[in-house]
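Excluded from the complex is one protein chain; the other protein chains are retained at their positions.
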Amino acid sequence: MPVLTAKQVEPELRRGSSTRMAVDVDPRFRVGDEVITRKMNPRGHTRLPRYARGRRGIVVRDHGVFIFPDRHAADGLKTPQRLYSVRFSHHELWGPNHDRPDVTRAGFPPINASIFLDLFDEYLESL
Amino acid sequence: MSKHHHNAPLPDTVLRVKALESLLIEKGLVDPEALDELIDTYETKVGPRNGAAVVARAWCDDNYKQRLLTDASAAIGELGFSGRQGEDMVVLENTPDVHNMVVCTLCSCYPWPVLGLPPVWYKSAPYRARAVIEPRAVLAEFGVTLDDDVEIRVWDSTAEIRYLVLPMRPTGSDDLDEHALSGLVTRDSMIGVGLPQAPVQQNR
Partner (left out) sequence: MNGAHDLGGMHGFGPIDNEGDEPIFHADWERRAFAITLAMGAYGAWNLDQSRFARECSDPAHYLSGSYYEHWLDGLERLLIESGLLSEQEIAERVADLATPAA
């Protein structure tokens, strides 16, 4: 394997290492679709945080096809999968309590917020 | 000093780094000159001035701004910034109704080509834990208070996309040129936890 030399540093950093894949995979979801994230607790690597498992959101953007990191971390295989931006309301993720005036006094002001996560196709199911 | 726990590594951390580096050099797996070049790149060449140039260009050139919002990686590349940890970029536009802020709750993903390496607070447990559950309280700690009817959008960049916030151009900056405008753009305003400086503060 090649040892990185000083001369290669600049071109290597400039090239980067995009995990975008030049393969087409049919999208299972379209912008505007309502989805629910899977309840999953894999022992390996995943990009679906615990706080967003089993939650309802809306697909807002299709980023295209990327290497699926869960598999890539497990055995190095580059399997293509679509990545979507999914929007969740703050209320869906964290419940209503943060809107209560008594909780506000404890440091949680009323909230008008959404949280966006980039999620791979197999993290999602149709609603 | 004790609250800056990043300054207090475990006793053997310094030795472990030295041990790994010396072993890797002896085995020919790393080139010491490449290590120096990597460090120099991120200490002196890549930083938030890059992102500030992108923002200032977008404030001055509406066509550029449209390209930036449709294909951020290409538009940022036009100014010569690209590569590692910024391969696939999306730019988020702040408006009077919408305020965007960026976090990575799982590691500390950050758009290196436009902002450089992330500050310690961005990588710290308090920011990663709190940005998604109490963004208004977090913004208040950074001195940003928004009206309740402004929607906050928190982007948890845990996957392949890196985000740059395009803050609103400060009022009273109409007379400034692109270079002067870039001086108003703070790193924190491009993460979404700050606002650009007001033009008056630029007068010396």
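Per-chain residue numbering starts at 1, and chain names A and B are given in the order in which the chains are listed.
Criterion: contacts are C-beta pairs under 8 Å (C-beta built on N, C-alpha and C of every residue); 3 or more make two chains touch, one makes a residue touch a chain.
Please read all numbers here as calculations on a predicted model, not as lab measurements.
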Which residue of B:22, B:70, B:95 or B:145 touches the chain not shown here: B:22
Missing-partner contacts on chain B, residue numbers: 3-7, 9-10, 12-24, 27, 29-31, 34-36, 38-39, 42-43, 47, 105-108, 116-117, 119-121, 123-133, 138, 141-142, 156
Residues of chain A in contact with the chain not shown: 1-4, 8, 12, 17, 19, 41-46, 49-52, 67, 69, 72-73, 76, 93-94
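Just so we're on the same page, only the chains that are shown with their structure count from here on.
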Of chain A, residues touching chain B in the complex: 3-6, 8-10, 12-20, 47, 49, 51-52, 61, 63, 66, 69, 83, 85, 90, 93-94, 98, 107-120
Residue ranges of chain B touching chain A (in the complex, touch as defined): 28-31, 33-34, 36-38, 41, 82-88, 90, 105-106, 132-137, 140, 148-161
